[in-house]
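Only one protein chain is missing; all other protein chains are in place.
To keep things simple, chains are lettered A, B and C as they appear, and every chain counts its residues starting from 1.
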Amino acid sequence: MREQIRCAVFGLGRLGYWHAENLAGKVKGAKLSVVVDPQEKIAEKVAHELGVQWSTSSQSILEDSEIDAVIIAVPTAFHADMIKLAAQHGKHIFVEKPLTQTLEEADEVIDVIRENGIFCQVGFMRRFDPAYAEAKRRIDAGDIGKPIYFKSISRDPGSPPAEFIQKSGGIFLDLSIHDYDLARFLMGAEVESVHAHGTVLLHPFMKECGDADQALAYLTFDSGAAGDVEGSRNAMYGYDIFTEVVGTEGSIRIGSLRHHDVQLLTDKGSVHDIVPHFPVRFKESYLLEMNHFIDCLRKEEKPSVTEIDGKKALEISMAAKISWKTGQRVHVGEKVKQTWRNES
Amino acid sequence: MREQIRCAVFGLGRLGYWHAENLAGKVKGAKLSVVVDPQEKIAEKVAHELGVQWSTSSQSILEDSEIDAVIIAVPTAFHADMIKLAAQHGKHIFVEKPLTQTLEEADEVIDVIRENGIFCQVGFMRRFDPAYAEAKRRIDAGDIGKPIYFKSISRDPGSPPAEFIQKSGGIFLDLSIHDYDLARFLMGAEVESVHAHGTVLLHPFMKECGDADQALAYLTFDSGAAGDVEGSRNAMYGYDIFTEVVGTEGSIRIGSLRHHDVQLLTDKGSVHDIVPHFPVRFKESYLLEMNHFIDCLRKEEKPSVTEIDGKKALEISMAAKISWKTGQRVHVGEKVKQTWRNES
Amino acid sequence: MREQIRCAVFGLGRLGYWHAENLAGKVKGAKLSVVVDPQEKIAEKVAHELGVQWSTSSQSILEDSEIDAVIIAVPTAFHADMIKLAAQHGKHIFVEKPLTQTLEEADEVIDVIRENGIFCQVGFMRRFDPAYAEAKRRIDAGDIGKPIYFKSISRDPGSPPAEFIQKSGGIFLDLSIHDYDLARFLMGAEVESVHAHGTVLLHPFMKECGDADQALAYLTFDSGAAGDVEGSRNAMYGYDIFTEVVGTEGSIRIGSLRHHDVQLLTDKGSVHDIVPHFPVRFKESYLLEMNHFIDCLRKEEKPSVTEIDGKKALEISMAAKISWKTGQRVHVGEKVKQTWRNES
Partner (left out) sequence: MREQIRCAVFGLGRLGYWHAENLAGKVKGAKLSVVVDPQEKIAEKVAHELGVQWSTSSQSILEDSEIDAVIIAVPTAFHADMIKLAAQHGKHIFVEKPLTQTLEEADEVIDVIRENGIFCQVGFMRRFDPAYAEAKRRIDAGDIGKPIYFKSISRDPGSPPAEFIQKSGGIFLDLSIHDYDLARFLMGAEVESVHAHGTVLLHPFMKECGDADQALAYLTFDSGAAGDVEGSRNAMYGYDIFTEVVGTEGSIRIGSLRHHDVQLLTDKGSVHDIVPHFPVRFKESYLLEMNHFIDCLRKEEKPSVTEIDGKKALEISMAAKISWKTGQRVHVGEKVKQTWRNES
């Protein structure tokens, strides 16, 4: 087992900062060596705060033999190039979701990763959330029999601004991709087809962006199972994440709206507050996934969620988007890629 | 206000028996005069138990001027004829859902009811369930803003036998029709289109019946709202009824799996039991809807859920069934009727 | 099995009216013959509404050989006399709690009941509440091992007026007596000693009445178990009834604050309404206890909760009251009776 994994974090937006903060003191066996961001001011500020080096040049850091692993939290458009470069320099990779912008890029990075024999983990942090992890253990233990139906809801408490939506890939890619990954993870099966629906309910600008703020995808699995995934930007009451797996002998449900374990009773009723946004719900999961990444590197083992999972979730997301646009059921896999090529 | 409404119950299956039992002593202002069933033994037994007259002849009872209202709980195939006869004899009508077997029949009975100036209530008892009624009050009071998304789940704890399924009209008609009625009731809008999906997950015989045991319908409303309705025969853990209306300012959720208000804590966890089947969940609603029916007749007012609602729910159910069979989105209304004609 | 039990209800306050209403149509095998109240207007009104006879004379009704059973819902001060009279006339008795005002009276009525060989059920309706009944079943089935601690809370949403409090016997007798009965019922053991505390928190007039609006009693049982019972008139948020039995292998909890199964989600949190007062929580239990009473009479079996239970609960209540007044631990039983005699 290796004593210490020396890490560089690329991209210091919210997620990049969290990864840096975790690696700087909370992840056993990790050493944060350097933080990298094209904006000098940001890089310097974070470096100072965490007591590490900083740089504005990805290239020089990738060439640094003192770096074992890189965390890629830059905009998705740069994922493919940066993964390829990092792999070619022999760095292990943690990359935020989605893996890449297109399925072609996904195939390319999968090849480069394989050729260079490095490990790559994709940031599907919900798998590391204690509740999802526990649900997975129980499903694997047979507590619900054989999984037959998957039902998942991800509702954001409002929409990001139009400029984000325009670059986001749309609701099926930006929001529901987490649920599509969970579908594969929890059902233990691959998604075969998607039939998706969507509309604009609350945010008219979505129409100009060619996006929906309310989405529903009906899934079929290669195991014979089925499922549905709702995505929404319209939950004015809070951040609402819920997943259920129905099995032949029972059902398992993950998630709770409850924020503080405090209940206020008045003559107006019994009230508890609601998880307001995703950091409250999932911040710990970012630490847990990073623990897993570093732990795998120290033991020289493959992470449990890799670039292959990154591609699979991307395929489902894209199938959903095409289905929504065409009104037709779409089979996940080769065909999708071609349709997508034609469309774009 | 009329002192007393004299009633006859036609059909003494489970629901007919409940209606008779309620009218025999629990509904203020009602007098159960006679129970009618083609099986003499059953009619006699129920009559004896409830202390009322019995008959095997619908005709003679309909001609009896001492009867003010009839409760029709016979098989759906006989609904249309019996409604027409009862209306022609000037009897007010309570009829179990679905109103009729076909939309043509629905149109016919609507005409006859109008021509004879009698009142007709359709047995959508969930509207009278205290939780749904309270939710309706709150939505109307503006507690969630404007309704924008409807989400409903009806899961049975297993399937009825094949012989029932064959005559049931299928999952969209037999099971989800309650949710389609709730959709109209709670959203305050009409369903415009349905796109339905379904499959067989647990009960292989469904395939031979041309039915599904798992169904999902995506709905759009004339208000611009949308929604989805899941129907299932696969909830091996109990009877699971849940409805949500998301609004522009909040959301309202109706239903609970909890049966007894008892919680057992052991080192295996905290357990409460689950509503096992529909009588546990909804028996009170049958009494409440009958109270409404009798109350309306005494005040000579129109019931809040009529034959028109019966037809509307039927239209949505049929649109869902056709959508599932054809894989296409189906608009609710005239077109549906025609497509249905063509198909059958 | 007897076909029908002919009943008379004495006292047409809220509970008396409920009993009459239940017996008039909702209890199988019961026939409400007559309602009795000293106020002619009330008796006549209820009789008219329920379609039965009425009277202002208890004596004449007790002498009527057409009456099998009487329901005593008159003020507690008259319980002892009326029970004795009814027993002497061979009527079976259902009497509201508390059985009598004093333990001497309790002993007297127990004797008279035994001598006349009639059945007497005391109105501890919580035992018939489906949740408490289910808890009892599970405790008896060994689901929590051996019961070792009893914890119960009864909180009223405010106080009755001073004039009621003055005649009520005080919080330990009027309110907590239900919990003391449940303690014996659920623990399967007798209460040996009580140490009670109390104070006035919200209703200053209680002090003039010599009563408390907040009470706590620590109990020990002859099985070695212990427990505590809180009574309160200060729950401004609603009617809060909760009971727990801790066992050697787990714990069981009965009760829920939730009124409608409706959850409202807004940016202020998740709200459900709270049971507002006891009819909402326990009205069904009054029907269920009456079903049991009539059912026992028809089968000529002893009810499950008798005058002996009535006396036992009274003993505990009085011990609690004395303990509170004296600041000392009080043993339940013979001594209590004497202390009580001395004090009063």
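FYI, contacts are C-beta pairs under 8 Å (C-beta built on N, C-alpha and C of every residue); 3 or more make two chains touch, one makes a residue touch a chain.
For clarity, every value in this text was computed on a predicted model and none was experimentally measured.
J.: Report, in label order, the displayed chains that the undisplayed chain touches.
T.: Over the full assembly, the chain not pictured touches A, B, C.
J.: Please pick, from B:Ile72, B:Ile177 or B:Leu257, the residue that touches the omitted chain in the full complex.
T.: The single option touching the absent chain is B:Leu257.
J.: Sort through A:Ser168, A:Ser256 or A:Asn291 and give me the one touching the missing partner chain.
T.: A:Ser256
J.: Which of B:Gly238, B:Gly255 or B:Gly310 touches the chain that is not shown?
T.: B:Gly238
J.: In the full complex, which of A:Gly13, A:Pro75, A:Gly90 or A:Pro130 touches the chain missing from this view?
T.: Candidates A:Gly13, A:Pro75, A:Gly90 or A:Pro130; residue touching the omitted chain: A:Pro130.
J.: If the missing chain were put back, which residues of chain C would it touch?
T.: Missing-chain contacts on chain C: residues 145, 148-149, 151, 195, 197, 199, 201-202, 214, 216, 218, 220, 224-226, 228, 230, 232, 234-237, 246-251, 327, 329.
J.: Since one chain isn't shown, list which residues of chain A touch it in the complete complex.
T.: Residues touching the hidden chain, for chain A, are 24-26, 130-131, 134-135, 138, 143-144, 249-256, 258, 260-267, 273.
J.: In the whole complex, what residues of chain B lie against the chain that is missing from view?
T.: Counting only chain B, the missing chain is touched by 236-238, 257-258, 264-274.
Operating definition for what follows: only the chains that are shown with their structure count from here on.
J.: Check every other chain and keep only those touching both chain B and chain C; list them.
T.: A
J.: Please tell me the distance, in whole Å, between the geometric centres of chain B and chain C computed from their C-alpha atoms.
T.: It comes to 40 Å between the two C-alpha centres.
J.: Counting in whole Å, what is the centre-to-centre distance of chain A and chain B, each centre being its mean C-alpha position?
T.: The mean C-alpha positions of chain A and chain B differ by 42 Å.
J.: Identify all positions of chain C at which a residue touches two or more other chains, and write them in rising order.
T.: Touching at least two other chains: 258, 264-267, 273.
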